[in-house]
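Every protein chain except one is present and positioned as in the full complex.
Showing subunit A:
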Amino acid sequence: MTTTLQPLDIQAIRRDFPLLSRVFHGKPVVYLDSAVSGQMPLPVIERMSHYEREEHTNVHRGVSTLSQEATDRYEEAREKVRGFLGAASTREIVWTRGTTEALNLVAQSFGRMVVQEGDEILLSAMEHHANIVPWQMLAQEKGATIKVIPMNDAGELILDGLDELITARTKVLGLVHVSNVLGTINPVKEIIARAHAKGVPVVVDGAQAVPHLAVDVRDLDADFYAFSGHKLSGPTGIGVLYGKLAHLEAMPPWQGGGSMIRSVSWEKTTYMPAPGKFEAGTPPIAAAIGLGAALDYVQALGLDRIAAHEHELLAYATAKLSALPGLRVIGNAKEKASVLSFVVDGIHPHDMGSLLDGEGVVVRAGHHCAQPVMTRFCIPATTRASFAYFNTREEVDILVSAIQKAIELFK
């Protein structure tokens, strides 16, 4: 039996995004840059505003009703994240500033614990700098080596040699779920199973995955899974590290201070159990509550309906763009999320970015914090359009005609 999804009411959704009625250079904005940062819908903005107006204080402190209320809202947001990721317990949900901080936490705490001199850290060829640099820093400190899972010209990981790449010295595997440049959805579950078969834990960078597809960390059997609030219709400054409880319990704290301790004396300090021991200092409370509201928002729309809509836009845009003279799509994986990178003969991506901006079309031009991916495809940069649930076919048409104008100008 097949069930047909009720399509999203895009026009109603768009009314939740005041920014979409802005005008740039006399043209209505076409926001195709959700992979850089998703826009926040009004219910999220209003929830955060309500907190700041009427509930603002600190959490896990004091006996006041106000403080208890803020703590409850803050912890409810953690429970929402737990549900969203399918984690077993809120003790497995650590608040961070974003994906980058989450990955640094894993490298600095877990990585330092398990990686020793001569060991290997395995990463994929399509990692964002956030899942490269923390491991390079660790490798340098420990005298370990970074190895890379290669990819093909379509932008798919080549997994034939994976079992040979994972050696007895491999202590951790870092893997991006969805590539921020290529849009590739990696077969994370399969890779995790193969890594686990050799006893290697896997750290997944989910920043670009969670906005587009339903993630179940227990189904994936991920050891760690990181994402950012602001790519998921939430605010900046808040992110999540999911970690299996056994790992989090074994790991040492990485930043010290208030909140993360149980007791402090000059002789000895004891720490909170996970996740508290990883959360030193006052957290971004409004942002955490805002992220909770964002999860409510996207779950009410339905991740399956979001995925269906975005997939349709991606297919439409890919067909339209591919037909343009001299345009080459970078990233042609079979399994793709709604991220569309391209280059055009004779037009540098930065010129393309500026010219599209002149048409009100907001895209990203650059190396997307993934310089090894640029090197792999022998290009300095790409122009990237990324589609969210509030985008429309008409907006794709505006993108196409803006690219056409640029091609005409540079002829």
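In this section, contacts are C-beta pairs under 8 Å (C-beta built on N, C-alpha and C of every residue); 3 or more make two chains touch, one makes a residue touch a chain; residues count from 1.
One rule holds for everything that comes next: contacts and distances are computed from a predicted model.
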One chain isn't displayed here; going by UniProt, is it "D-methionine transport system ATP-binding protein", "Nitrate ABC transporter permease protein", "Iron-sulfur cluster assembly scaffold protein" or "ATP phosphoribosyltransferase regulatory subunit"? "Iron-sulfur cluster assembly scaffold protein"
Out of A:V106, A:A381 or A:I403, the sole contact with the unshown chain comes from A:A381
Give the residue, chosen from A:D16, A:E79, A:D216 or A:D351, that touches the chain omitted from the document. A:D351
Over the whole complex, note the residues of subunit A touching the chain we left out. 24-26, 346-351, 354-355, 357-358, 366-367, 371, 374, 380-381, 409-410
